[in-house]
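Taken from a larger complex, these chains appear in their original positions, while the remainder are omitted.
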Amino acid sequence: MKCIVAEERIDYDGSQIGSLWAYTKFGVQDDSIVCFRGRCNIPISHMIDLEDRIHGERIESPDMIHFIVEHFDMPSLRLAYTRQRLLACIAGEALKDMGFIVSRSGDDLFFKGQKLSISIASTGAASSKIHFGINVECEDYMSLNKMGLKDPDGLMRQIGERYAAEVEDIEEDMRKSRPLEVFR
Amino acid sequence: MKCIVAEERIDYDGSQIGSLWAYTKFGVQDDSIVCFRGRCNIPISHMIDLEDRIHGERIESPDMIHFIVEHFDMPSLRLAYTRQRLLACIAGEALKDMGFIVSRSGDDLFFKGQKLSISIASTGAASSKIHFGINVECEDYMSLNKMGLKDPDGLMRQIGERYAAEVEDIEEDMRKSRPLEVFR
């Protein structure tokens, strides 16, 4: 699992959720979490979440920190969404360690009752992906700026590195447990 | 996903990690999280974690809150351990909402740098399981008593219900996302 922190700004327009984006952009041939900062503006045609498409919801922010996760190990939608929840928890823990206690509901983070993040997960035949974004600036919702967090880039790096470490740690734990028996 | 809160004390001796324990004990024919309170004392022969077996580690407590999770949807060790991490996060969030800020490292919770919990996950051909336990009393490690938490049964119920709700929520999210495309 590679954690890549992009050096340049990348505006998120939904195309980054496509399979193999990390390979075509960074040449990475490993499971990866790519962290970058940029605008968020997703045209309807790129929306993965049909709920948003149906309601014509605008997802917009002039500045967010973004995470694009891609796993090739098992193209399972169930595992993809379980990992998405874990990523949301990890983001909450990183914020807590910087002094900001947020709450989580499903894949959303909230601060003082206001929504701070957006997320989606999906799978294709070859890989599964997660997008998770946290507002740095945002007029209508909560943002890191409103919270008074000074170092969004530091937070971004923390979250990316912790998620990659967590996945590695899980892979190690898988390799020391006996299969189950039935006691009866 | 059923959340079952046992009415009686149950001492955890490692047999509860076996496949189908919830069925033989409670007759439940659903994925489940069973919550109970009792002693913890695991004989070597029941240890799933080979690391503990090799090091002959004693896992003991006179009083813990226990969670036994069983999923039949996919017997994947990778998903089992990802769910275990999510359960540890949920436990941390429930503690936070009761006013106790703990930290998490992998499947362990810590308070003031001292370990508060134990956990293991595994899989068989038919189902996968997680055991997660939090010390209510413990001489050598951190415990809810030492932290001053007055209502371990309330915490136990919170964690069980939140995990079950989280799994249901994931199942719903899986059913509204388009499969991935490749943009290129």
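Here the chain labels run A and B in written order, and each chain numbers its own residues starting at 1.
By definition in this document, contacts are C-beta pairs under 8 Å (C-beta built on N, C-alpha and C of every residue); 3 or more make two chains touch, one makes a residue touch a chain.
Bear in mind that the values here come from a model prediction, so they are computed numbers and not experimental data.
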item	value
Homomeric complex, total chain copies (2 given)	6
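The definition used in the following text is that only the chains that are shown with their structure count from here on.
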item	value
Rotation angle superposing chain A onto its copy chain B by C-alpha atoms, nearest 5 degrees	180
Centre-of-Cα separation between chain B and chain A, whole angstrom	24
Chain B residues touching chain A - in the complex, by the definition given at the top	15, 17-21, 24, 47-51, 73-74, 76-79, 81-83, 85-86, 89-90, 92-93, 96-97, 101, 103-104, 106-107, 120-124, 127-129, 166, 169-171, 173-174, 176-184
